[in-house]
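One protein chain omitted, others in place.
Letters A and B name the chains as they come in the text, with residue numbers starting at 1 for each one.
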Amino acid sequence: MKSTGSRTLWLVLFGILGFWFMLGCHKQSSSTSASTGGSIHPYTAEMEKDDGQWVRATKDFANTRYSSLSQITAQNVAQLRVSWTFATTVPHGQEAAPIVANNTMYLATPWPNVLYALDLTKPGAPLKWKYEPHPSPAAKGEACCDWVTRGAVFDNGKLFFNTLDGYTIALNADTGEQLWRTHLADLNNGETITMAPMVVRNHVFVGNSGGEFGVRGWLAALDTSSGKLAWKAYSTGPDNEVLIGSRFHPYYATDKGSDLGVKTWPPDAWRIGGGTVWGFLSYDPQLNLIYYGTANPGPWNPEVRPGDNKWTAGMFARDPDTGEAVWFYQMSPHDLFDWDGINEDVLVDLPWQGQLRKVLLRPDRNGHVYVIDRATGQVLSANPFAYTNTTTGVDLRTGALQRIPDKAPRTGQVVRNICPDAPGAKDWQPSSFSPQTGLLYIPHQNMCMDEEGTEVSYIAGTPYVGSSVQYYAGPGGHMGELTAWDPIAGKAVWTIKDKYPIWSGTVTTAGGLVFFGTMDGWFKAADAKTGNILWQFKTDSGIIGQPVSYRGPDGKQYIAILSGIGGWPGSIVAGQLDTRDGTAANGWGKALPNIRNEVTAGGTLYVFSLP
Amino acid sequence: MIFSFISPMFPGHQTPLSPVGPQARHIEHNLLLIFSITSIVYVIVIAVLAYGVVRNHAREGFVPHTLVEDPEIERKATWIVGAALGLTIILLLVMMVSSFYTSHSTAVLAQAQAIKIDVYGHQWWWEVEYPINEQPYRMVRTANEIHVPVGAVVTIHATSRDVIHSFWAPNIHGKKDLLPGYENDLTIQVDQPGTWRGQCAEFCGLQHAHMAFDIVAQSREDFDRWYEQQLSPAPEPASSQAIHGREVFLTHACVMCHTIRGTTAGATVGPDLTHLASRSMIAAGTLKNTRGNLAGWISNAQSIKPGVRMPPNPMPSSDLNDLLAYLETLR
Partner (left out) sequence: MRPMLVSILLLGSLLTGCKREQRVFDPGAAGSQPANGTVLSEVAAGQQPPKGNQPNPIAESAYAVAEGKRFYQAYNCVGCHANGGGAIGPALMDSEWIYGSSLEQIHSTIVQGRPNGMPSYAGKIPDYQVWEIAAYVRSMSGQLPSDVAPSRSDHMPMVVPEQSRPQEHPGAEHPQPVVSEPSR
């Protein structure tokens, strides 16, 4: 009896001690996770009219990726089946959104950037025409993360898309005849183009890629009829080249001053400073402003480039006609972790403290969903949607991201357990917004990394990174999450977890569904209110693309997705990399050691409908 | 030791015995004190020993004492040894206090207004950066030459990019180790204008002996002028020779290791050459920066500094001439 008693005493003592230790641990790691407890608020403001087509990657100018088609519902989605498929014959990362206009579907493939037009009026959607731009094969060695493209855009009978080797091409959407072809990006300096262009009135907007090659980022506006350059706004450098003039009124003091694109860099570092523009653009017709983010400053190693590194890792509001900057906000000043600011801006009007405000929602790479007044650039709220231990939030008074200095990378030293990692809490994969629930559906990662800064040389045409990284799953052991986010409360409503990062975009429909894909090839439909998976289908490869929903010529609702693993993490499969090296694919080797044994490369379009 | 005493005769040469800064002065005082004490003690000890050896040795038929216990001698000996021991302890205490005082006084330079300089040790050269707080665009990067205003407090933030080095400018301060992955601070002040040589004081490989640097102390105005000069990018070459020289630079192995701001050359393996012609020495204090030396260095650095990272660069003499003409424009 006595021995049992003393054992209990010991156990209790150990328990107390353990608890005490845990308390200590918790105190030290000032980390934040997404708070749950958000709620559904049906959206009351007006949205753009849906014509049942999908003419641009973002669906509408507001970037909602919401389809008002409601044939496919939570009740009947279980019967969803493949209607037809199409092989792109390019077994690399399929990040493009299929574009649907005038009863034709347009598919842009990764390099060699073939453009296929499929005739939706005929059964099985046979090939109507194809256009082969024959891009330079050398471009494959200058693109950081597989040979992807994020799609084309349809406008007024024309189709615009970019090639990896730096051309913007306009085609006659009916015949596939080339209208013009403008060379914008210089391959020999590491510039490529992967983004999906957007058209506002008579301008098509194109930005460059190459933030890992020491390029200087820009957004260009081309005349839609001639392909001539209307304006070009750089993301670094003197004000006249950034198109900062009298109309520029940033909200926060740190963005005010002359030539900050030069003064926040070491001498001449802005010339190779990154800030590329490879994400999606949004447009507000009433304010007549376009919104877009600028990518990471280069090189990754932050010690090489002291200063705030304007105007990288931030976002611009510009006049689409003149290119003049109207405001700017920097999410990650002096970016430490390759946190590109290129994530999408979803334009919505939200009731905010008693009044309806024109805001934009931005689930940023640094792990916060920003709610920003899109007329002024004022940050109304910024709440973490993923686990982070590198920042403690955003100071709404100054707009500054509050960093934890211990986690800053240093040359020649290994800093461990940096969360989120270099791909950030969320990379390019676009979220969607449903007016039915008022929720933002954010596909993202839950990952951490170890990082060592290295010395780095700028050698034109070769990578300019200066960092050794390896990634791994964050708390919980899963790498992917799909979070339904209540932007008003700044809280999550539900979260779906996945083994691999959810690198595909999402689409929401009036049928109360959210569609997304996983890297191991499952295409899934979740209930927009509860997050329950209602239907899933296994495709031939991994999914990293953008699902779309459209009304076919037969009046039926279709859901389309390109399957084909690739992109940054998926380049392990597409590029046949060796994951015995943890830094393979710039750090993904450690996170995805077995993915080549589970998923094979592909490039197939799947179109689903109800029977 | 002898070298240290002779070297003050050659002005500008590195020696702790002609200090030009407050810390080196403290170190010199300490050195002189310890040197004097130890010298005197040494001389006395040797003299006593010599006396003991010589005293009876010369005498014919001398037989050493047998060791017998004699309380008288014992008492005398105890007294002498005790006194010597006491004196030794006092002297050691004096030297200890003096050393403490020196350590303390070399560490108390006011750092609030200090100019900050980052120094990175490389095999076998010194990378120097001036990070001006809050104004990154005013950051200057150079090599093997540290300019400071006379009388200004300067904090040197030092680390190594490869092996352990040690930063030592004996006229100015003591040694400070440069450790990879760890940062050390050294605060200095130079009170006298001039060029003061320093060098690596921790064996760091083949060319450790050829890893020197200069500290150039100049008036505030001269320093500011130098600083503004260093800030500017390389000028556009004017002569056709220099224009071709730049082309030679950009199309040869040079671009793989060196930076010239204002051109596409942005590598950081070797020293930044944007203002090469403004520096008085090349190859980390190995050669005077003259056209001939530079030509030899570019053509075959291995014959000058065997094992150095700079590869031989054989090229037609016309190319070399043009390249030198270009490099001479980098003031």
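Note that in this section a contact is a pair of C-beta atoms (placed from the backbone, for glycine too) under 8 Å apart; a residue touches a chain by one contact, two chains touch by 3 or more.
Note that the structure is predicted; figures quoted are calculated from it, not measured.
Note on the undisplayed chain: of the listed residues A:Pro137, A:Pro285 or A:Gly476, the one touching it is A:Pro137. Only one of A:Ala45, A:Ala87, A:Leu127 or A:Val414 touches the absent chain when the whole complex is considered: A:Val414. Interface note for the absent chain: among A:Ala325, A:Leu562 or A:Ala585, the touching residue is A:Ala585. Note that of A:Gly151, A:Gly323, A:Pro420 or A:Pro463, the residue touching the chain absent from this view is A:Pro463. Residue in contact with the omitted chain (choice from A:Gly151, A:Pro266 or A:Gly575): A:Gly575. Remark: the residues of subunit B touching the chain excluded from display are 180, 251-253, 255-257, 267, 269, 300, 302-303, 306-307, 311-315. Looking at subunit A, the residues touching the absent chain are 137-145, 212, 414, 450, 452, 454, 456-457, 459, 461-465, 468, 470, 571, 575-586, 589-590.
In this text, only the chains that are shown with their structure count from here on.
Separating the centre of subunit A from that of subunit B, both taken as means of CA atoms, is a distance of 51 Å.
Residues of subunit A that touch subunit B in their complex: 214, 262-268, 272, 305-307, 411-413, 455-460. Within the complex formed with subunit A, the residues of subunit B that make contact are 131, 135-141, 159, 161, 180-181, 231, 233, 255-257, 259, 261-262, 264, 266-269.
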